[in-house]
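Of the protein chains in this complex, one is absent; all others appear in place.
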Amino acid sequence: MTPPSYIMPLCVALPLGGAFVTALLGRRFPALAPLLGTVASALLLAISLLSVKVLLQHGVLVYTVGGWPPPVGISMVLDGLTAFMLVTVNLVAFLVVIFCLDYVNQFTARSSFYVLFLLMVTGMNGVIVTGDLFNLFVFLEVAAVASYGLVAFGMEKHALEAAFKYAVMGSVGSLCILLGIAMLYATTSTLNMADMARVLAMNEPGALTAFVTVLFLMGFGMKGAVVPFHAWLPDAHSSAPAPISAMLSGVLIKALGVYALCRVTFNILGASPRILGVLLFIGALSMVAGVFLAIGQWDLKRLLAYHSISQIGYVILGIGLGTPLGIMGGLFHLFNHSLFKSLLFLDSGVIEYATGTRDLKEMGGLRAKLPVTGATTLAASMSIAGIPPFNGFWSKLLIIVAAIQAERYGYAFWAVLASILTLASFMKVMRYTFFGQLNTRWNSVTETSFFMKLSLVALAVLCVLGGLLLLPQAREAFLGLASEAITNGTEYVKMAITQAR
Amino acid sequence: MIALYAILVVMIIGAIIAIEARDLLSAVIAVGTVGLGISLVALVAKAPDVAITQLVVEIISVVILIRATIRIGLPRSTHGSKPLLGVVALVFGITVLVIGAMAFAEIPPLGAPHMRVSETYVAEGLEGTGAVNIVTAILLDFRGYDTLGEATVLFAAAMGVLAVARPAGRRKTETEPNHANK
Amino acid sequence: MIAYMLCLVLFCLGVYGALAKRNVIKIVLSLAIAECAVNLMFILIAYRVHGSAPILQRGTEGGAPVMVDPLPHALVLTAIVIGLATTALMVALAMRIYQQYGTYDISEIRELKG
Partner (left out) sequence: MRTNEDNHKEGMSLIVKTITRLSVGLILLYGIYIVLHGHLSPGGGFAGGVIVALSFVHLVLAFGKRQAFRTLSESGTASLESLGGVLFLTIALAGFSGGYFFTNVLPNGEPYALLSAGTIPLSNIAICLKVAGGLFAIFIALVLLNPESEQGS
């Protein structure tokens, strides 16, 4: 049967239609917004799982929007990396929407929360699916503008300030990306990524490629919160509502930052050793700086935010190695990190929802009162620290082995050191929040409602089962194709062009 | 061509005034000149669509910016800047200018774009879409998907502003977060 | 070449203003300037010496007329409205911040520490 390549525009049209209809009817039927949000993200999860199967059957698919062939019209490309990112984003989005069903009751204007949430998912899916550089920028802006509104949703003083600073840093990043796109258009006079790679490959890289690489590194670095540009992340995460900071650090900085950086550096500019060296350095810097900044934190959410920076450092370190094993390790860690980091943020949301404070010193012995949250936080802390049975261990192991294989002993050492410091930091978190004697103030605290527990337990189970992805047949279908899409870099061109003719 | 350079210089002077002016209102009006300078450059560079849109968008952004500065009882003068970040911004500016100068040598000179893909738009524009205005043809038919994303950005911004402008964020009455736990 | 450099100077001015200034509205203004500079870059890239405006005239049905590059114009239209959207959102946030903090000076808005 003809390859069902129409699933790609569905990934964008579905949440977009949901957002518009929710905005139109949200005020008159308050129950419509949560219902539509859950149904839309459930369908999206099904579509992204279907896309992995379709990819296995039909290989790389190209969908030409509007019927115009690629260089003229916009094309959508479904290759290994796209399917992988679709599954990561929509899995976390579905579980966070379930968590939101109860968490959002404390806000006014709930329907606009769901509209902005669906728009953010639309933006991320649009960035992942598109094969056109300017289109990637437009959907990156959709996701970014929706997330500015969501960070400021709580309307407290620090939420507004954090949202403003995030908006300023985000806009400066977007302008750098747009300037880079203008320069690329000037030389290659096309906007299709595959076509652009083909033209750039013809003439050898000169000052222009350096200029464009610097601009894209700054722009996507700001979106992905790597160390030189990470200033907005701790503020934005600690004051955003918990499900939003789970989405932000779970998938948004990955889809907008790391994925776009990979797509641009590997598939368009061609990963020259210099760019890989820069990526390695930035990755290692983020990894170490993130952990050191996190050690001294007593505010739970800020601590988790700094750990996000260091885990993103792991991912970029893995991908910066350039070897197939390193890239697979980096992508696997990206998938695992989106699971356990969103679980940690949701747990901190439950703790804040129940006790009203985020300060570790005031908590204590909540294990008795919040058993489910305690168990899931324990699972997530074990996997972020890299304890064997959990998924974090496998991906960190892959990265460290790949670093050693590539004779990057320095980076391997830093990776191990950062992992140990992460373990220490999360033991401190567990010690202060759940173990120890129960702080008398919290004896009237009860466990959270059903939907919140459901999503927490689901994420914890996924954290435990994450390691199974390394089994041979699962690895080939899911991770292998994704890392293959990166390693063969500009050959992506032949597939995207020939497929479309 | 001299008109192009003249307008550019005027815009740069306007930008410097906008950043360094002590009075907020005059800063906003200086940004107005920069925006209108762009629509003049667009006219000189034969881009009527861009000129009309930029002119109109500039008007509404100046109205919004003035709305934010006029009705506030604050002393209109603004003081000082952050020295450390200023140095960082200057270093960023110098590196971008230097690398940019080298990069500009490689892109086609002003006035001679090699329009590989745009030739198909110009040639096929009329019979492909039936629209006489090629820019609208590109915007709505060849690359209509961009415009859908674009309309969504404006929709997201409007929803964001409505969410930010509502009186209270959390429900004070129903759930008192620290103890009563629904 | 000089026009591109002037445009880049405008871009650096905008980014300098956004990072270095303390007044919240000044930051929003500088970002608007930087965004104008990038749109300007697109228009300059599209300019063609003897090109005419990208609208087909009724008379010239002959060979394809010598036209200015229409694609960057479409991109600029999109970028202008994106810039307007972000500016409007930031102005709304700035006004809300003024309401809560009572000042426009970003260094005094120091609620988040550590």
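Brief remarks follow.
Chains here go by letter, A, B and C, matching the order in which they are written, and residues are numbered from 1 within each.
Here is the rule we use: a contact is a pair of C-beta atoms (placed from the backbone, for glycine too) under 8 Å apart; a residue touches a chain by one contact, two chains touch by 3 or more.
Bear in mind that the values here come from a model prediction, so they are computed numbers and not experimental data.
The hidden chain, counted over the whole complex, makes contact with A, B, C. From the options B:A3, B:I60 or B:V87, the residue with contact to the unseen chain in the full assembly is B:I60.
Touching the missing chain, out of B:L25, B:V44 or B:L162, is residue B:L162.
Considering the full assembly, A:L24 is the residue among A:L24, A:I295 or A:A368 that touches the omitted chain. Touching residues on subunit B toward the chain that is not drawn are 48-49, 51-53, 56-57, 59-60, 63-64, 67-68, 71-73, 126-127, 129-133, 135-137, 139-141, 144-145, 147-148, 151-152, 154-155, 157-158, 161-162, 164-165, 167-168.
Although one chain is not displayed, its contacts with subunit C can still be listed: residues 53, 55-56, 58, 77, 80-81, 88, 91-92, 95-96, 98-100, 102. Where subunit A meets the missing chain, the touching residues are 6, 9, 13, 16-17, 20-21, 23-24, 27, 63-67, 155.
Operating definition for what follows: only the chains that are shown with their structure count from here on.
When the interfaces B-C and A-C are ranked by how many C-beta pairs touch across them, B-C comes first. For this pair, subunit A with subunit C, the centres built from the Cα atoms lie 28 Å apart.
Distance between subunit B and subunit C, defined via averaged C-alpha coordinates, is recorded as 3 Å.
Residue positions 134, 138, 141, 145, 148-149, 152, 155, 160, 163, 186, 189, 191 of subunit A each touch two or more of the other chains. Residues of subunit C found to touch two or more other chains are 11, 14-15, 18-19, 45, 69, 71, 75, 78, 82, 85-86, 89, 93-94, 96. Residues 11, 14-15, 18-19, 24, 27, 31, 34-35, 38, 41-42, 45, 69, 71-72, 75, 78-79, 82, 85-86, 89-90, 93-94, 96-97, 100-101, 109, 111-112, 114 of subunit C are the ones touching subunit A in the complex. The touching residues of subunit B, counted against subunit C in their complex, run 4-5, 8-9, 11-12, 15-16, 18-19, 24, 27-28, 31, 34-35, 38, 41-42, 45-50, 53-54, 57, 60-61, 64-65, 67-69, 72, 74, 78-82, 85-86, 88-90, 92-93, 96-97, 100-101, 104-105, 107, 109-113, 115, 117-119, 121-123, 125-126, 132-135, 138-139, 143, 146-147, 149-150, 153-154, 156-158, 160-161, 164-165. The touching residues of subunit A, when paired with subunit B in their complex, are 16, 19-20, 23, 65-66, 68, 71-74, 102, 105-109, 112-113, 115-116, 119, 122-123, 126, 134-135, 138-139, 141-142, 145-146, 148-149, 152-156, 159-160, 163, 183, 186-191, 195, 206-208, 210-212, 214-215, 352-357, 444-446, 448-449.
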